[in-house]
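Sharing a structure, written as structure tokens. Questions coming.
With one protein chain withheld, the remaining protein chains of the complex are depicted in position.
== chain A ==
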Amino acid sequence: MIVTRLSLTDFRNYRSVDLDLAPGPNLFVGRNGQGKTNLVESLGYLGTLGSHRVSSEQAMIRQGADAAIIRARVSHEDKELLLEVQLNRTGANRAQVNRHQVKVRELPGYFSTVLFAPEDLALVRGEPSLRRRFLDELLVLRNPRLSAVLSDYDRVLRQRNTLLKSARAAGVRGNDLSTLDVWDERLITLGSELIEARGRLVAELQPRVAEAYVSVAGDDHHAMLASRLSVLAGDPDAESDEQDIRTVMAAEEVMARFRESLDRLRRSELDRGMTLVGPHRDDLVLELNGMPARGYASHGESWSFALALKLASAGVLRAESRVGDPVLVLDDVFAELDESRRGRLGAAVDDFEQVLITAAVFGDVPPALARNTVQIERGTIVDARNPTGDTEPTPVEERMSDVAD
């Protein structure tokens, strides 16, 4: 799918902008702090209801304004959709598809995007929680129901941890805690579902990551993924590889191991007042030529791995999509890469239907991706090489109608 037109009103540093976009690569250039990231962040929001920069939607509303509007016309084959979302300073946000009110959380069902950003390096070098989030976000995009499983799991975890803490405070021992079983049951059911779903996703990502790594890094290094599962661990704090598996465990097996671990660890859980096993303690292990990437891989290698993960996730979404490719967004990525990686990343994304790229330095971007260039200065488009030849400016449309959610 491609975005044919993007309009922003009071979004970040944009008062009002209307922009036609071309199929294939679109490059946004401009000095630092002019609004390049802001522009692509708006599309990221439509696709994921989140931002790679902040968790608060308030920051996306232009300072001094009380609502921001993102409006994108997207097309796939001969079908066109108009997606709109209004972010309000106070009160609920609103969304429309083809001028019909929809729930905001339904928007990602109509538009998919994969964003590459300098922050992605943390996928390789950062904490396990970042890799869990990478997997979980992809899981939810593919299967929206899992968002409910994830939030239920978090809540069971909080309930169970609170119970363990209060039991510790009251000096309750092991089996006297009759309600713990009830929470264990929920924890195991929901947790096993997540473990299994992540496991299947990792298996699908594996060949794609290996292939993408080779194409981005340009060498025959072997990039491998493994799931580190705390339910397989003897000692929950040890980083032993008995926890690492490369195959998908069947649901019954996961549940059995989960139950065993909880039984075995009940004492320590009561001592420490927290849940020591489950998907919230798992990790996605990244290996390069048999060594863990975290702590071993060079800077360039780590970057290649991060890009490979993102390319693989785009590949997974593309393979399942009924509305064409996800729109790729490469925010400031080329500045981080050396010359040869730039060219190879350019080639790897070239066959996606649409790629949006931001760069402060025009020359950082491979020439093949600079066919359609838009110059951005202080929240305005100063020079758009008009890709569609349609020069008529569209008037800023009125606010989205005030219909309750």
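Structure notes:
Assume a residue touches a chain if its C-beta (ideal position, glycine included) is under 8 Å from a C-beta of that chain, and two chains touch if they have at least 3 such contacts; residues count from 1.
By our rule, contacts and distances are computed from a predicted model.
According to UniProt, the chain absent from the figure is "Recombination protein RecR", selected among "Sarcosine oxidase subunit alpha", "Recombination protein RecR", "proton-translocating NAD(P)(+) transhydrogenase" or "Peptide/nickel transport system substrate-binding protein".
Residue-wise, the contact with the chain that is not shown comes from A:Asp181, picked out of A:Asp181, A:Asp219 or A:Glu320. The residue from A:Arg158, A:His222, A:Arg267 or A:His299 that touches the chain not shown here is A:Arg158. When the whole complex is considered, the residue among A:Gly33, A:Gly109 or A:Gly218 that touches the unshown chain is A:Gly109. In the full complex, the hidden chain is touched by chain A at residues 103, 105-106, 109, 143-145, 147-148, 152, 155-156, 158-160, 162-163, 166, 178-179, 181-183, 185-186.
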